[in-house]
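All protein chains of the complex are present and in place, except for one that has been dropped.
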Amino acid sequence: MEHVANNPADGAQAYNFAYLDEQTKRMIRRALLKAVAIPGYQVPFAGREMPMPYGWGTGGVQVTAAVIGPNDTLKVIDQGADDTTNAVSIRQFFAKTANVATTEKTAEASIIQTRHRIPEKELREDQVLVYQVPIPEPLRFLEPRETETRKMHALEEYGLMHVKLYEDIARHGHIATTYAYPVMVDDRYVMDPSPTPKFDNPKMNDMAALQLFGAGREKRIYALPPYTKVKSLDFEDHPFDVQTWEDECGMCGARDSYLDEVILDDKGNRMFVCSDTDYCTERQESGHRGPQHHDQPLGSSQSGKAAE
Amino acid sequence: MYVAVKGGERAINNAHKLLAEQRRGNKDVTEIETDQIEQQLSLSVTRVMAEGSLYDRDLAALAIKQARGDLIEAIFLMRAYRTTLPRFAFSKPIKTAEMDVSRRISATFKDLPGGQILGPTFDYTHRLLDFTLMANGQEPADAPSGDFPIDENMPRVLDDILNYEGLIQDEPTPVDENAPVADLTREPVKFPAGRDLRLQNLSRGDEGFVLALGYSTQRGYANSHAFVGEIRYGTVSVEIEPEELGFAIDIGDIELTECETVNKFKGSKTKLPQFTRGYGLVFGQNERKSISMALVDRAMRANEMGEQIMGPAQDSEFVMEHSDNVQSTGFVEHIKLPHYVDFQGELELVRRMRAEVEERLAKLDGKAAKSQPEAAE
Partner (left out) sequence: MTVQPQTTELLPGFEHAAFDSNAVFRVLLDAMSRPGRIYELPLEMASPDGLNATITATLLAMADMDTTIWLSPSCAGKAATDHLKFHCGCPISTDVKQADFAVARIDDDLSFITDLSVGNAEYPDQSATLIIMVDDIANAPSMTLKGPGIKDTHHLEIKNLPESFHAWRAENHHMFPCGVDVIFASPTKIAALSRTTKVEVN
C-alpha cells in the first residue's frame, strides 16, 4: 500500500476541504440541523478522531469544519485572545486545510470559534459563534451516568440542579459557580454554556448570531438559534449577577469588559487587562487609554518582544 | 510598563523544531529506521495497531518513531490518520477456528486434541537482563521445528470440547454472517450498549486500563471466577466480498491473540448448570490484553446474567467511557491549557467571599469586645 501520498506530515493536499471527509461533514450537518430545531438539547453525533487532542477543541473544530465554506472568514479565540497558542494552532489548521481567510477582528469574522469567552462586541445575524465544549452535560457533576441524565432531561427533572445551587447559597452566601454557569434554554432544557465565565451568560440571551456548541470527546452537538431565550438559573432571593471589577483595563480603560489579572511581580502588584484582545485593541486604536498604557505608537509590539 | 506577550505562532514553530531535535537525539548515534522498529519492537507495533484500530505495521512503526516511543502518542497518530480513510468494504467475520496457530494453550485440560503448543512466550524466561543484547549480541540460533505438524483445524476448547457436553453457554456465534455489527467509530454510543460495541471498545481500549479492571475482578470487585479455556495466537486471513463480484476474496493475513475464558457456572435446581464465558481478541501477540479483555467482557455481562453490580468492571458505562486512552490523555492533559478566564472568575468570587467572612468576623469581634470591655484592655 502506498502511504506516502496521504501522509499527514506531507501537508494538507492529501485531505479534503477542511480536513473532514464529506460523509463525516454530512453526519455533523444533520446533527446541527437537529440541534437548532431542539435548542439546548444535546444531539449525539459520531465524533471523529481529529489530529489534535481531545479536550483541545476537537468538537468545535468538527463543527467549524462542517460549517465553514471557502468564502468564510474565521476568527479563533481562546480565553478571549487570538494569540493564545491553542487558538493560533486551530487557526493555522483551518488556514492550511481549508485555505480560508482568517482575522483577529470580531467584526470581520463570519465564523468565530471560541474557547471560554464570548466576544465583547455584539455579534450580528450574519455571524456564527462556535463553542468548544469539554463537558456538555450540565448535570454531569451531579449525576455521572448518561443513562440517568438523559432521563432527567427527558422528564425536565432539574430539581437536583436547583438543590445544588441552593446548597452553595446556604454554605457560602453565594452561588459558587463562576463559569459553566447553567442556563435554561427557551424554558425547556438546562444547558451548559461551556466554561465561559458567567459574565458572558447574558450575551447568549436573544443573540442575533447563531450559536453552535461542539463536544468532541463526549460526542455531543447542541445549539442556540438566534433570538432564543437563555436564562441563567437563579432564585428570587438570590438573583443571577455577573462578575465586576473595581479596576479598569490597564491598557484601554474599559470598565465594561471581562478582565484578566496580570501579575507584575511577587510583591502583590497586579494590573487588569481586557481578556478580549480585539476589543481592547480597537478601543486603544480609537484613543482610549488605561492607566498602564505605554502610549507608544500603536502596532509596535512585535512578536515575542519582552515586556519592558 | 506592560506589553502583552505575543508570538504564539513563532513559539509553536520553534517548539516543533526542538521536538524534532529531541526525537533524533545524539546525531552520532545511527538513526533508527522504521523497518527496525517494525521487526524488532514488534509488540509495540502491535499494541499501537490494536489501540490505534488500524492494522498497518509500517504506519505503526512510523508512528512509534515519530512519537519518540510514546505509545499513546503513537496510537493517537494512528487514530488521526485512520479517521480520514474511506471505508470501502466490511470484511467477512474472521475465522479464528482456522487460525494458523503459533501458540495455543489451555488451562482447563492437561492434554487435549490439538495439544498444548507453547510457541514464542516470555512466560518461562527468567527475567534476567541479557547483556549480550546490549553488546549487539549474537544472532539467535534458529528455533527447531516440532516433530509433528500443528493441527490445521485446531479444535476450540469452548465450542468444540466443552460445548459437546452442553457444559458451557452456547454462544450465538454469528449465525448470520451479514448481520450488521455496531461500530463506535461511526455511530455515537448509546447505553446500554450491545456486546459487539463493548468488545470493540475493549479491544481498542487502553491496555493498562483493561488490565487493571481485569485484575479488579479477580480481587472481589465482581465475582466471575475465570479459567483460561484457551488462548491461541497466530494469523488468520481477512476476506471481503465485493458486491460486484459476489464471492469472497482474501485481502491478507492479520496476527491475532484470542482468549476464551470459562467462568463461574449458572443454573438452578431446575435449570442445568452451565459455565459462562468471557471473550478477548486483540491484534498481535498480546496475552495480557486478551485475558484482561475476556475478564472484563465477562464482568460486563452482569446484567445479562442477572448478577448484582458490585465493581467498576461490571459497569459498562463506566468502563466504556474511560477505556480510550486517546480520549483520556487528551482530557487529562487539557487542564494545562490556559484557563485564566475561568480562574479569574474563581479568584473574584473567593476574594469577595473572604472579604465578607472577614467583615463578619470583625463584627463578631466588635460585639465580643463590647460585651466584655475588660477583655479589651
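Chains: A and B, in written order; residue numbering restarts at 1 for each.
The working rule: a contact is a pair of C-beta atoms (placed from the backbone, for glycine too) under 8 Å apart; a residue touches a chain by one contact, two chains touch by 3 or more.
Please read these numbers as outputs of a predicted model, since none were measured by experiment.
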Practice problem: Specify the residue from the set A:Q62, A:T178, A:T228 or A:T277 that touches the hidden chain. | Solution: A:T228
Quiz item: Thinking of the whole complex, not just what is shown, which of A:E22, A:E108 or A:E285 touches the missing chain?
Solution: A:E22
Quiz item: Among A:V43, A:A87 or A:I175, which residue is in touch with the absent chain?
Solution: A:V43
Practice problem: Spell out, residue by residue, where the missing chain touches chain A. | Solution: 16-18, 22-23, 25-27, 29-39, 41, 43-44, 66-70, 150-151, 153-155, 186, 188-189, 210, 223-229
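Operating definition for what follows: only the chains that are shown with their structure count from here on.
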Quiz item: Using the average of all C-alpha atoms in each chain as its centre, how far is it in Å between chain A and chain B?
Solution: 32
Exercise. Note which residues of chain B are touching chain A in the complex, please.
Key: 1-12, 56, 58-59, 62, 66, 76-77, 79-84, 86, 185-192, 317, 321, 326-327, 329-334, 337-342, 344-349, 352-353, 356
Quiz item: Which positions of chain A touch chain B when the two form their complex?
Solution: 1, 3, 6-9, 15-16, 19, 21, 44-51, 53-56, 58, 78-80, 83-89, 92, 115-117, 134, 145-147, 172-174, 176, 178-180, 195-199, 217, 219, 243, 245, 250-251, 258-262, 264, 271, 273, 275, 277, 292, 294, 301-308
